[in-house]
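One structure follows; several queries about it will come next.
What you see is the complex with one protein chain gone and the rest in place.
Chains here go by letter, A, B and C, matching the order in which they are written, and residues are numbered from 1 within each.
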């Protein structure tokens, strides 16, 4: 299955110095988000993965994960079963004013 | 098939004095947008349909139709084959400043 | 456009530091800005934030178009006009704000109604037009005037606000134009203006600030823009989104294949509506 990761709010700087999207084939046929995180880390698909992902089940403080524009917490976080055409977004929380 | 119409930019006033969404069952199994328009007119599903729809294939000047947040003109307008979970939006163009 | 180009002074490096350090802007982008000129049509609800943010950002020259005076009911949303400006020409009040924010900016005042007799000439003097108007006729006029320029199409940053709603888009280069999106004007009785329908001031702020962001990118020479899309904001429901617009229409009377419109027309006649939001309908006998 093809997976699309999106980066915004400054999370773009974690990948290819400003890349907005990353698309790749999932190794699992029915991956959970944790499987996606594991694959991304193992294959080094995101340049600065440590800026965003803490572990296969968690992200860094200050980072939100969205699944189709809704907080992943509404879908059981890393346990969520990713579907076709789902968009997974990393949002860096801003603090400036 | 269940169809959802959305109203924005002031198009809300055409239906139930401010209703944002209208959901109903399509009479056709595979409706085109023109079939949806025809059904809406025949069944009087929108209170003030004449504010939005000119004919089964056209809308009033100043009204945009979106299919999943893109101009219906990108999808062959009223000939578009509506899919499950599509959102059809009427947008009234604003002119104030 | 063929003005002598100046470089940044040392104090300007300090002054614009917060945008100079953005990789998309930098010294080249800031120098583009200080050498650029923008025409703001309408010094009302949308014009106010556009003027404030572009002046603060360092745009070099402004043209301001408005034939109105400041009225008490304007201050609710037109936040660069103060209580003490009541009765003053809007263009004068706006010019003062520009000078207060940026004493090195040039300001050219057009205390008039822009129409077919003067639009081509006025628009030709600027690098970009921001449409902050309140009526349909002038929107068609500006669209056509920007497109029909001898030296090539001038970018048009268009915004509108009414009640709790805002819409913003950009027309430039090879994108669709206003006439592609609106081949025919709306029926006069279907058009509501801010006097009749009302408007929230802060919604004008959202729209004008987005317009200013778009203008700034174009003037600085940044490639990305809203061109080909439209931002829709619903302040009451706190929802917002960017939608995709159609490309250039081959049958567009202005920018299409046949280019039927070669000069400005009578837009009040064409729309059946006046070029302000006060006396709306005309009797076209």
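As a working rule, contacts are C-beta pairs under 8 Å (C-beta built on N, C-alpha and C of every residue); 3 or more make two chains touch, one makes a residue touch a chain.
Here the structure is a predicted model, which means the values were calculated and not measured.
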Legend entry - Among shown chains, those touching the left-out chain: A, C
Legend entry - From C:154, C:210, C:255 or C:273, residue that would touch the chain that is not displayed: C:210
Inset, instruction - Have a look at C:72, C:149, C:184 or C:269 and name the one touching the chain we're not showing. - result: C:72
Legend entry - chain C, residues in touch with the chain not shown (by the definition above): 11, 14-22, 24-25, 49, 52-54, 56-58, 72-73, 75-79, 82-84, 100-103, 163-164, 170, 194-206, 208-210, 212-214, 216-217, 222, 224-226, 229, 231, 233, 235-242
Inset, instruction - By the contact definition given up top, give the residues of chain A that touch the hidden chain. - result: 8-10, 20, 51, 60-62, 64, 66, 69-71, 73-74, 91, 93-97
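One rule holds in what follows: only the chains that are shown with their structure count from here on.
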Legend entry - For chain A paired with chain B, centre-to-centre distance based on mean C-alpha positions, whole Å: 35
Inset, instruction - Can you check how far apart chain B and chain C are, centre to centre, with Cα atoms defining each centre and the answer in Å? - result: 30
Inset, instruction - Report the inter-chain centroid distance for chain A and chain C in whole angstrom, where each centroid is the mean of the CA atoms. - result: 38
Inset, instruction - Find every residue in chain A that makes contact with two or more other chains and list them. - result: none
